[in-house]
Every structure is written in structure tokens, then in C-alpha cells.
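The complex appears here minus one protein chain, its other protein chains still in place.
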Amino acid sequence: MPLDPSAVFDVVDLTGVLANGILGGVVARHRKLDAVGFVFLAIITALGGGLIRDTLLNLGQPVALTNPLYLMFALVGATVAYFVPMHHRWALRSLTVADALALGCWAATGTAKALGAGLTLLPALLLGLITAVGGGMIRDLLMGRIPAVFGGNTLYATGALVGSAEMAILWHLGLPTWGMAASIVSVGTLTLLARRYRWTLPGPAVWLEGWSPRRLPVALGRRRR
Amino acid sequence: MPLDPSAVFDVVDLTGVLANGILGGVVARHRKLDAVGFVFLAIITALGGGLIRDTLLNLGQPVALTNPLYLMFALVGATVAYFVPMHHRWALRSLTVADALALGCWAATGTAKALGAGLTLLPALLLGLITAVGGGMIRDLLMGRIPAVFGGNTLYATGALVGSAEMAILWHLGLPTWGMAASIVSVGTLTLLARRYRWTLPGPAVWLEGWSPRRLPVALGRRRR
Partner (left out) sequence: MPLDPSAVFDVVDLTGVLANGILGGVVARHRKLDAVGFVFLAIITALGGGLIRDTLLNLGQPVALTNPLYLMFALVGATVAYFVPMHHRWALRSLTVADALALGCWAATGTAKALGAGLTLLPALLLGLITAVGGGMIRDLLMGRIPAVFGGNTLYATGALVGSAEMAILWHLGLPTWGMAASIVSVGTLTLLARRYRWTLPGPAVWLEGWSPRRLPVALGRRRR
């Protein structure tokens, strides 16, 4: 019996929501948020990427709001992180792995959903990337950090882009379930190896070491006070 | 003659917009913004929560754009704050009270609108919270601050959540107007008392004093330069 792709998608998607709810909670504990801020940050981390994706695709209300399972899984993740400290080596390692797998999963679902909504390749890749890194990006912004996707440390966004591309190819071959599997496996492997061995991408082709424009051509915002 | 709930909602909603337009202006003066930045910040503070709510509910164009009264009330608030310094004790106190009442009002309208759009309980509570704290959250982000909802200082977001829950219960009993009234009164009372007596919520159940993960399981963004 062939697997129903959408059912598989939902299961993997919700696993990613659960893992990212926990991850958001770990960050919230690290930043010493109170209970409501804790749960709110966990929910935004877990659902943010999908909310942005669905808002941009404009296909009705976001699935994170209409399907009650999404908020429930995010809440379960937040609750687990609230009561279980996650400070053991194995807990942090498991979460690192879960984060890497969720990244691949969300890149694939975002791309597939965008292609299914009739978008072309480039927008579909962009939406895959946004779905995968969006929740973490909002979390970082809310915590006063420059999002990791711009951090240059390890191949986080790059991994999401690779997964999106794999899904796009396999989707066009009529194999979305394989696209999901390929994306999860390869993105997970790539980002974990990149984290382990501190792989980074090069910067711009011509780096101009030490160069900084005397005056930027754009009015870049002020430093914070 | 029974009160028309939606008319009552609109009046209280617009009062909240006016108060938050003034509050945004007070923050803008505090941060020494110029006239256009001043008005822009006041408008975003006053309308931000409703804009996010309506965007997520996806029921057509946001009411803050289609009903001209919303922008007008936000502009009136900005204009008042621009010309009246609001540095007297009673002015700041009145604004604190107006902020507390608006918080309850917006939590209630957000929840009621979400339930009316067919969402279930949890998403409706989330939308009530986002409606209530969304404008201030964007204002804080734009001003380079970590939003107060994550600040742990006093029960701001907690109050909004209480108001949302009250509205959800009374909405299901067919009493939305009472839900609005209950939310405004109890959220106003709770947040003002919490501010006065510095009530805070506890953090995570197991606190792990002094603990900080040697390496977070997620690639948390960089510190700002």
C-alpha cells in the first residue's frame, strides 16, 4: 500500500513542531523568561515559520491555527521544556539532532506547499527556506539577537536551501514523499556535520579585507542605545 | 434595548487605539524621534496588534485599513502626544490606566474575532494575546528592545491571557458583551495591581540556578555589534 504523502507530511511536520517547542523552551530557560513568556516563545519558535509561509501563500487561515494539533504539539513541547531541565549532555544532543531533522522537514514541506499552490521554482525555494528558518529567526529577533541565518556559523540556512532544492526536483518528478525523505536525511546529515566540524560558507567573492564604506549608500539604521 | 455587541466593541476598540496612539507617542518622545518617525511609531503601536490578528485570520483587508476611523484615532493620539508633553504625574498615571484597559479590550476583541472566524479555543487564546500585546511588541522591536512580554516585569502578557480566557468562556455562553466587560475590568485591575506591587510570574519549574548550556542545541543568533 502506498503511503499517503500528506499523512506522512503531517506526522513529520508535527514532530518538528514538538521538537522546536522544546527548543524554544530551552532558549527561554536560558534567557530566564517567566512562564507566559516561556510558553509564548516556544509557540512562536515552533509555529513561526509555517505562519509566515501560510500568510504569504494566502490560501486561507494558516494550518497552525486551523489544525488544533499544531498548537497542542507546540504546547506539549513547551511544557516538557518547562518541567524537564534538558541540561544533560544526551538531552542537548538529542535536541540538536531533532532540530537538524526538523530543518529538513520544514524546508521540504514549505517548498512542496508553495509548488502545490502554483508558485514557480525560485519562490518555492524561498518559501522552503523561510518555513525552515522563520520560527528561529523570529525567536532570535525577539531575544535581541541577529538571526543565526545571518550568523555565518555553520551551514544552517544553506542546509535548508539544499533540502528545498531536493524537494523541488523530486516534486517535479512526482515523488514528493521521496523529496521529504531526501530532504530530512541530507539536511540532517549536512547540518550536523557542519556543526561538528564547523563548516562555513565563504563570504562574497571579493572580500576587500578591512574595507568598510566611509558612508553606506543606504541609510542603515542607528546602533541601539 | 439590548446593546449591540459589535457597536460596543468598536467604541472600546477605538478608545484603545486612541490611548495606544498617545502611548506610542510618549515612547517616541522618550526616544527623541523626529516628526515622521513619531507618528509612524504611534500608528504601529496603536494598530499593530489588530493588523497581525487580521492578517492571520485572513478575512479580507484588515479593519484598521478599511475602517478609516482606526487610522484617524491613531493619528489623533499621535497628534495629542506630539503637542502635549504628558510629563505630569497625572498624565502618566492616566495613560497607565488607559493602557491597562486597552490591554483587556484587545485581548477580548482578538479572542472573540478568532472564535467568530471558526477557530478553536487554543488558537483563539493565542490571537487574543497577539492582538493585545502585538502593537507594543513591534514597537519594542523597532526601538531595539526585547519586548516587554518577555521582560518578566509585571503580569502584562499574563493579564492579556486571563482576559482572553474570560472572553472565550463567556463567548461560548453567548455573552460576548459580558466577556468584553469582564476582560476589561479584570485585566485592568490585574495589570495595575501587578505594576503597583511588582507581581511577577515564576520562571520554569526547575530553575537550575547558574546553569547555562555549554552549547545551545540550536544555533542561537549572534550578539549585536
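For clarity, chains are labelled A and B in written order, and residue numbers in each chain start from 1.
In this section, a residue touches a chain if its C-beta (ideal position, glycine included) is under 8 Å from a C-beta of that chain, and two chains touch if they have at least 3 such contacts.
Just so you know, these numbers come straight off a predicted model, no measurement behind them.
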Selected from B:9, B:106, B:150 or B:171 as touching the chain missing from the view: B:150
Among A:36, A:56, A:98 or A:192, residue touching the chain not depicted: A:56
Absent-chain interface as seen on chain B, which is shown: 23, 25-38, 40-41, 43, 51, 55, 58, 60-62, 64-66, 68, 71-72, 75, 81-87, 92-93, 95-96, 99, 136, 140-148, 150-151, 153-154, 156, 195, 224-225
Missing-chain contacts mapped onto chain A: 55-58, 114, 117, 119-120, 122-123, 126-127, 129, 137, 141, 144-147, 149-152, 155, 157-158, 161, 200-206, 208, 211-213, 215-224
